[in-house]
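Here is the structure we will look at, set down as structure tokens.
A single protein chain has been removed from this complex, and every other one stays in its place.
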Amino acid sequence: MSNRLGSQTLSFSQGPRLLSSYTIVGPMEGKGPHALDFDEILPDDVLHQKTPEKTERVMLEMAIEKTLQRNDTKIEDIHFLIAGDLLNQITSSAFAASTYTAPFLGIYGACSTFAQAIGLAAILLQGDFAGNVLIGTASHYQTAERQFRYPIELNVQHIGTNHHTVTGAGVALLGFADQGPKVTYATFGKVVDMGLKDAQDMGSAMAPAAFSTIKQHLKDTGRGLEDYDMVLTGDLGKQGRKMLRLLFSKEGFSGLERLQDGGSQIYGDGQKTGAGGSGAACIAVMGLGYGLNMLKSGKAQRILIVATGALLSALTVLQGESIPCVAHAVALEA
Amino acid sequence: MKPQEYQKLVQENSAPRPLLKNVLWAFFVGGLICTIGQVVLNIATKTENTKAEASAVTLAVMILIGTILTAFGVYDELAEKGGAGAAVPITGFANTMTSAAMEFRREGILLGMGAKMFVIAGPVIVFGILSGFIVTLIKVLILKLL
Partner (left out) sequence: MEYIIAFLVGGAICAIGQLIIDTTKCSNAHLLVGLVCLGAVLSGLGVYEPFQEFAGAGALVPVMGFGSSITKGMLSELERLGWEGLFTGAFEITGLGLAAGIVFSSIWALLRKPHK
């Protein structure tokens, strides 16, 4: 087990890299402050499809096609397609995968799916089980809203801790090459359940999971927050970001200014999205858009992407259960 | 950190809701909808024979208004500001039906729209009838016994 570091971190000596990626977002995300970081902004969130579920699937397919094109890779050369989304039985990913010949590994980690997929892809590459692995996640405001919350047109007053599911998809191709950001470490997190039950405040519920994974990663690698130019959490939102900083400062960590959060930053202040964005696509488009751009432009040499997921369902909320949360981290180096 | 400690920390660090603003908006929006209802009621009182009929017609008109505003995507925006001011009037009740019918129409007319139209309005009708039934029953029994 020479590839293990400490108790939870995996290190990838073979140096699997992100060969190419593509990010697609809906019109609302396209009006946010990170619009320039995304590869494509859709004119509408329908795309001539009959249902939003179909739109979600089409976005994932579009991103897959473009990612392959960018690296001049044929789908026949893909050894695994790892994908996930928020819908029951991850149907968007399954339907998208059904149009391709690559073996499909469907995974669910709610909004943490993206980092889980990168970590698994790196394991397959490191273990010489694959040469090219495609990973992707997608989510859509309307599909998540109708599955987890209410009809779109219902009279609901959103509160400050509510999240707005990001409409979009992010896909990346991992393999071996001479250039591209390297995946150096992955730390898969434990499920953390602090007994919080308020599905209207998922940020507070997820923050301890992010804290646990980041803290473990730093311990395993012997690094500090300062060793990363940016630690980008997935979708803690404004409330969750606040709680994460509190948890770090309570334990005397320094370098808190390195903490950034995809969910809090994807929308502008005037966009009335409560705590910010969430959804499987949130960290995918922010990580592959904003994060990779930081690496490419040289503004950052080393970033840690921490995708956070709230593992609840509409049923468990009604049954009064708490919200189990998980976070996975992957370290990328230019 | 123990779960209880963290829960306390969350409570201490949660921003309170803008209570005054919310309540004032609810008052204004709710009041406005009821004023429109009064206009309809006054007209209905002239055209209908009994008070009960006038009330029923008013409710039907308000429900129509609620469904129209929902269909054109106005009512959810109104609720974003008005909160309970949009939810409590009968127009809000109509909104729950129309929004659910529109939302689940994609799963078919029968099992989508038909089955799920009352997914949110259902409890209001069920408990309205149950409480009405119990109250009426008690009232009748007491009157009989006296």
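We call the chains A and B, going by the order they appear; numbering starts again at 1 in every chain.
Rule of thumb we're sticking to: a contact is a pair of C-beta atoms (placed from the backbone, for glycine too) under 8 Å apart; a residue touches a chain by one contact, two chains touch by 3 or more.
Note that the coordinates shown come from a computational prediction; the quantities given were computed from them, not determined experimentally.
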What chain A residues would touch the chain not displayed? 28, 45, 141-142, 151-153, 155-157
Touching the hidden chain in the full complex, which residues of chain B are there? Just list them. 17, 19, 22-42, 52, 55-60, 62-64, 67-68, 70-73, 82-85, 87-94, 97-103, 105, 109, 113, 117, 120-121, 123-125, 127-129, 131-133, 135-140
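In this section, only the chains that are shown with their structure count from here on.
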With chain centres taken as the means of their Cα atoms, state the distance from chain A to chain B in Å. 37
Quick one: which bits of chain B touch chain A in the complex? Just the residue numbers, please. 1, 3-4, 6-7, 9-10, 13-15, 17, 22, 70-71, 73, 75-76, 78-84, 86-87, 92, 95-96, 98-100, 102-104, 106, 120
For the chain A and chain B complex, residues of the former touching the latter: 50-51, 146, 150-161, 193-196, 201, 204, 208, 239, 242-243, 246-247, 250, 272
